[in-house]
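So, subunit A:
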Amino acid sequence: MVLSVLLIVSTLIFGLGILAVVTRRNAIGMLLGIELMLNSVNLNLVIFGRFSERIADPLEGQVYALFIMALAVAEAAVGLALILALVRKFGSVDADAAGTLKG
Partner candidate 1 sequence: MGVSSGQTAAFLVLSLLAISGAFYTAFANKLFHSVLALLLTLGSIAGLYFMMGAEFLGVLQILLYMGGVVVLFVFGIMLTPARDEDRLPPMVKWHMVAIIGVGLLTTFLVFIFYYYTGQFWHEIRITPRITYDKMFQDISALLTDKFLVPFEVLSVAILVALIGALYVARKRE
Partner candidate 2 sequence: MEGTTLHLPLLMMVPIIGMLILMLVPADKVRLIRQIAVAASVVALAYAIYLAIGMNNPGVLNAEQFAYSFSHPLFAVGNSSILFSVGVDGLGMVMVLLTCLLFVVALIVSLNIENRVREYYAVFLMLEVGCIGVFSATDIFLFYIFWELILIPMFIIIAVWGGRNRQYASLKFILFTLGGSLFMLLGFIGYYVAGGSGDLTHIRQIASGSQDLLFWLVFIGLAVKIPLFPFHTWLPDAHTEAPTAGSIVLAGILLKLGTYGFLRVLFPLFPSAANYYAPYIAVLGVVSILYGAFLAMSQKDIKRMIASSSISHMGFVVLALSTLTAGGFAAGTLQMVNHGIITGGLFLLIGIIYDRTHLRGINDFGGLYRVMPFYYGIFLLFALASIGMPGLNGFVSEFLCLFSGFQTYFAPMPLLMTAAVFGVFIGVIYMLGLVAKVFSGPAPEKWRMLSDLDVRESVSILPLCFLVVFLGIAPGVILKSIGLAMDLIAKRVASM
């Protein structure tokens, strides 16, 4: 029961993350959404480690989460740098401001 509930919580966070990514107009906002999605993934990993009988070694899941966390940080850093460059070139944080390439 707890497993279900927690998985559903995680799924909701995941969905809200996606929603943030596809609706927030600010590129930083989109980045926030991606962080939410990654957190949901980590949460999943921990939940399964804790509550699933199929998991032999729950620590492995935590190690995975650790990796993902580190990657999220790295991505955030690069992403913010790119967004700053975007602001510099296009004068806006709006992800859609950079819409010169299309078709």
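The rule is simple: a residue touches a chain if its C-beta (ideal position, glycine included) is under 8 Å from a C-beta of that chain, and two chains touch if they have at least 3 such contacts; residues count from 1.
The candidates were selected such that all candidates are chains of the complex that A comes from, given by their letters.
Since we're looking at a predicted model, the values are computed, not measured.
Every option in 1 or 2 comes from this complex, but the candidate touching subunit A is 1. Within the complex formed with candidate 1, the residues of subunit A that make contact are 1-9, 11-20, 22-26, 28-29, 31-33, 35-36, 39, 42-43, 46-47, 49-54, 58-60, 62-63, 65-67, 69-78, 80-85, 87, 91-94.
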